[in-house]
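Just one protein chain is left out here, and the rest sit where they should.
Right after this comes subunit A.
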């Protein structure tokens, strides 16, 4: 006699180990899961709120400098090492994981104007107000005084320095842009165009023969090292303090300007910037790209730093603390997770690039939940309630008032222009786009 019984394959319901999740047979019939949009909306709202709850970007400060921090440099090979130069001529090397200073050098008399590490990470260069360029070893000597490897005495003050990304060549700026071979004591080539002092020079990280510089006569000049000639000059309304090349897009660079704005240019089309980034309420002093090339961070005289997406006109994030003064220099670390800023009141601060990110290892489920929340926030970002929460930031009173004031001023200017256009002959007051407004001329 044959007895028939119900039988199931144990593989369908038995876990392999007890650590596995229980198998739950799911029915995906949409009729059983109604109200998908409202439910996801609520989830998105919660995710946005949680993001704001967990937004604690400040990680710590590195104190030890005895004067304002004037410049910083990343170590090209080690994520945990950062170099900083202060206004009293002191250079410090920091260990970020321990948040300790590991070395202090009295490098210059007067300001340390610029600092940059060699591409291999074995040495670094500093320039100072004492008209010298000094090369230092990255490792501290076993005994005795700190001595530079090389010292170059110049005729004029150098205001900035940057190292080539692949070769033993560096560039300094001051009255002109000098390109030096590391082995020589005189510059291989001096590039000049105009007679004003140049505040910053930067090598292009991708097409490494390209240089960009900005001078105090309000212009940005591009150079080609191969042909040892300047290429083009664009004159803006106000002075540009620094510029930074996009590490993923060879022809894109962003300039930090005195008129509170940042301008992203395509070097092939300098007639108008690709994007004008506005949000700061005082001069922008420094800018640095995220190594992913999707965002950049800017430091401003208004005692705050802001993070801008490259393709957006307004910032996605603003960081400030009560004690942070005018931020002079800012760097985005090479793993694109942290931001460092050095400010007037002698501190270097370490921030998370993503304010509400959870540090440390994430479990797979946590990761999935994070991704889902991120997606939901993205999906519902245009809904007014969600946008209000996501965009809400606390600001110091000074910045808040200044923003309001500037909004009023901008509105007044706009209205005036509108009125002028309305009451004059058609075509006599042309419409000038915001991008074109800040460019004075392009000089060939």
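Heads up, the rule we're going with is that a residue touches a chain if its C-beta (ideal position, glycine included) is under 8 Å from a C-beta of that chain, and two chains touch if they have at least 3 such contacts; residues count from 1.
The working rule: contacts and distances are computed from a predicted model.
Visitor: Given the options "Nicolin-1 isoform X2", "SNX4 protein", "tRNA-guanosine(34) queuine transglycosylase" or "UTP14A small subunit processome component", which would UniProt use as the protein name of the unshown chain?
Guide: "UTP14A small subunit processome component"
Visitor: Identify the residue among A:102, A:368 or A:440 that touches the chain left out of the display.
Guide: Within the whole complex, the residue contacting the unshown chain is A:368.
Visitor: Taking the entire complex into account, which one of A:37, A:53, A:153 or A:363 touches the absent chain?
Guide: A:37
Visitor: Who touches the missing chain here, A:28, A:143 or A:195?
Guide: A:28
Visitor: Which candidate, A:62, A:220, A:267 or A:284, sits in contact with the chain we can't see?
Guide: Final answer for the missing-chain contact: A:267.
Visitor: From the list A:151, A:229 or A:391, pick the residue that touches the absent chain.
Guide: A:229
Visitor: Considering the entire assembly, which residues of subunit A contact the chain that has been omitted?
Guide: Residues touching the hidden chain, for subunit A, are 28, 30, 33, 36-37, 39-41, 43, 76-77, 79, 165, 167, 188-189, 205-210, 222, 224-232, 247-252, 267-268, 291-294, 334-337, 368, 371-372, 374-376, 379-380, 382-385, 444.
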